[in-house]
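Removed: one protein chain of the complex. Kept in place: all other protein chains.
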Amino acid sequence: MKNRSLLILCALSVLLSLASTTVVSAGEYHVGCIFSITGKASWLGEPERNTAEMIAKKINEAGGINGNKLVLHVEDDQGDNTQAVNAANKLIKKDKVCAIIGPSTSATSMAIIKIVDEAKIPLLSCAGAAVIVEPVAERKWVFKTPQKDSDCVKRIYDHMKSKGLKDIGIITTTTGFGGAGREQLKKIAAEYGINLVADETYDPTATDMTAQLMKIKNAGAQAVVNWSIEPAQSIVPQNMKQLKMTIPLYQSHGFGNLKYVEAAGEAAEGIIFPAGRLLAVDTVPADHPQKKVLADYRDEYEKNNKDKVSTFGGHAYDALNILANALKKVGDDPAKLRDEIEKTEFVGTAGVFKFSATDHCGLDKTAFEMLTVKNGKFVVLGQ
Amino acid sequence: MKIKDYVGIGIVMAAVAVAPKLVGNEYYLGVLIFAALNCLTCTGLCLLMGYAGQISIGHGAFIAVGAYTSAVLTTKLGWSPWTAMGCGVILAAGIAVFMGLPTMRLKGHYLAMATLGFASIIHIVAVAAVDVTGGPSGITGIPRLQLFGFVLNSDTRNFYFYWGIVVAGLLLAVNLIHSRVGRGLQAIHGSEDAAASLGVNIAVDKIKVLVLSAVYASISGSLYAHYVLFIDPGPFDVMHSVLLVTMVAVGGLHNIWGAFSGALLLSLLPEGLSFLSEYLQTFDIRYRTDYDTLIYGGILLLIMLFLPEGLFEGLSRLLKTVFSLRRKWGGGLARHAE
Partner (left out) sequence: MTSSSFSDILQFFFMGLQRGCIYALAAMGFNMIYNATGIINFAQGEFVVLGGLMMVTLTMAVKLPIPLAFLSTTVFVTLVGIAMERFTINPVKHPTVLRLIIITIAVSIIIKGLAMCFWGKNSHFMRHFSSTETLDFYGATILPQTLWIIGILLLIVAGYIYFFNYTMTGKCMRACAINRDAARLAGINDRKMVMLSFALSAGIGAIAGIIITPIIQMDYARGALLGIKGFGAAVLGGLGNSMGAIIAGVFIGILEALAAGYISSHYMDAIALIILMLVLFVRPSGIFGSSEAMRLKEF
């Protein structure tokens, strides 16, 4: 009996004594990062972490921000809401960070909004769904750097309209990204006079979508929109090829990884999708304002890391640079930082940001360029 | 045995009372709140696994039922969180009866498969029934709990309340174990045939325990929803159910306190690992969270290989051996001095 109680006491006291306080010393700016480095969305978190660490190193090697060292506290949320909440609490209450970058996915971002809101710490999310920053009145402390899914939908519908496509089928994944995209696709369709003749979904771990595509084909769709950020999306073009479907395939900006093209092989040829210009740096005209930023980031990332540049790392690049600029101007007071970020104009990898009190994404549909796949590479689609 | 359990509960209560003073940082209270939820679910799961001898690999689904019922009823219909929580409990209990009726007659893999299937179905419904559950985008704007006009809006308040519920859950479980039903259950675990011949109504008792453990899980789900204030299907997948089973097994499934300590330990393990990584960083050793999975698996494997009754029993046995050795040694010294 004694042993048992002793044991519980030991266990509890050990865990309770874990408490330690971090002293925030002057001359250091503490910034928190929450990325899905392992787990369900690790292919997003990995380039984001690599990018954030790369930039922080570069800033510190150049003498820091106004002489202050930039200290990153990187937490891994494993793509799990509970871990994300823990990570946000830890960064805010223990590490006393002045701002948080991330999380990587829409779901984990939504899970911590309440926490940053109550702690009054600015959050720069790296996830796509528009609901993260809308309605702005309830998202005072939340910003995001990826383009909005609603703008992506608009670009796709613009393009369809110009090609005279009206009846379309959509196929989306059952994740936060796919779910939010599906809502936007359905919501905006009427505005553009687009008619959704089929609405299918697939699990991010699905292996075959021929059944869904058959339904789209039989419904008489003139085009397909595939909305996903998971690797499984590259199976869709392969299945379409298998079913001899020749109608155009549109993808979301979640297709922004050359690996997906490689995986889909020949079937990827001719896919049309809106994306930031990062993926097609070489075909962006030299006088474009983003050209230099894009080329520099790509070269630097590919020099420091083994994998190819992806838009996901770019979102972390934008977020950390926007934050660094604000830190340079107003120091590390969270409230001042928030106000400064809200005024920021910044040329980033995702587009030319212009934040305002009514827009916490700062990008509009011009941030997207319609890209297509040609000979296994992303190129800007000629009008 | 009974007194031991009450001492245990007393110690937990004492620890809960002083914890917020000891931990210093509110952040750790947040971690302990999630630990409380796991402890609650695992206490219920332990009743099912350890005492009724049934494996459920779908307990995450009951958590989901509680969480979603609370979230949907409070946000869409504006019900009070308490009524919603009650509805969750009733729903979870109903599903448990429905599942238990045909399954409990049988042993082994059948309930495992049925619970697993049920968990997958609940997950799919949570994802696909967008109009009700919000689909993959989840449900936001879940209200906080209020207790007599007292809003649970800080981690300290939540901590006390949530751990209060865990203590209540432990009390109930301990009482159940020592009741007639509990003794009957232990008899089932020993030998079903013998128990049946002694007049234990196996099927009914098993269903009762399944229902009770579902209720524990459902309450923990509701509490989760009211703490995080946002839910999506993510936390309720099958892998979470498997994690719950491992928590119970690591602690030791033949003892409520085993399951309790297993849940506590594995909930705090990620914290311990991040502590370790910070510690290593002070020596300039670069530790990446990528290795967490490996360490977690390794710990699980070692415990299962070397402490088969679970961490709790294993460690108490170890302590006992150490104590008895010391007594022997101490006694020897004393004699020598004479």
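First chain written, first letter: the chains are A and B, and each begins at residue 1.
Here is the rule we go by: a residue touches a chain if its C-beta (ideal position, glycine included) is under 8 Å from a C-beta of that chain, and two chains touch if they have at least 3 such contacts.
Since the model is a prediction, treat every value here as computed from it, not as a measurement.
Colleague: Which is it among B:L116, B:I188 or B:I231 that touches the chain not included here?
Modeller: That would be B:L116, which touches the missing chain.
Colleague: Tell me which of A:N66, A:Q242, A:N304 or A:S356 is the one touching the absent chain.
Modeller: Result: among the candidates, A:Q242 touches the missing chain.
Colleague: Of the residues A:T201, A:S228, A:Q290 or A:T372, which one touches the chain left out of the display?
Modeller: That would be A:T201, which touches the missing chain.
Colleague: What residues on chain B make contact with the chain left out of this view?
Modeller: Contact residues on chain B toward the absent chain are 49, 55, 102, 106-110, 112-114, 116-118, 120-121, 124-125, 127-128, 238-239, 242, 245-246, 249-250, 253, 290-291, 293-294, 296-298, 300-301, 304-305, 308.
Colleague: Against the chain that's been left off, what residues of chain A make contact? List them.
Modeller: Counting over the whole complex, chain A touches the hidden chain at residues 38-40, 42-43, 46, 174, 200-203, 205, 207-208, 210-212, 214-215, 218, 231-232, 234-235, 238, 241-244, 259, 262-263, 265-266, 307.
Going forward, only the chains that are shown with their structure count from here on.
Colleague: Contact residues on chain A for chain B in the complex?
Modeller: Result: residues 1, 3-9, 11-13, 15-21, 37-38, 40, 75-76, 79-83, 85-86, 89-90, 92-94, 106-107, 110-111, 113-114, 129, 131, 173-180, 182-183, 201 of chain A touch chain B.
Colleague: Spell out the residues on chain B that touch chain A in their complex, using ranges where they run on.
Modeller: 3-4, 7-8, 11-12, 15, 18-19, 22-28, 30-32, 34, 127-128, 130, 135-138, 140, 155, 228-232, 234-235, 257, 261, 264-265, 268, 270-272, 274-275, 288-290, 292-293, 312, 315-316, 319-320, 323
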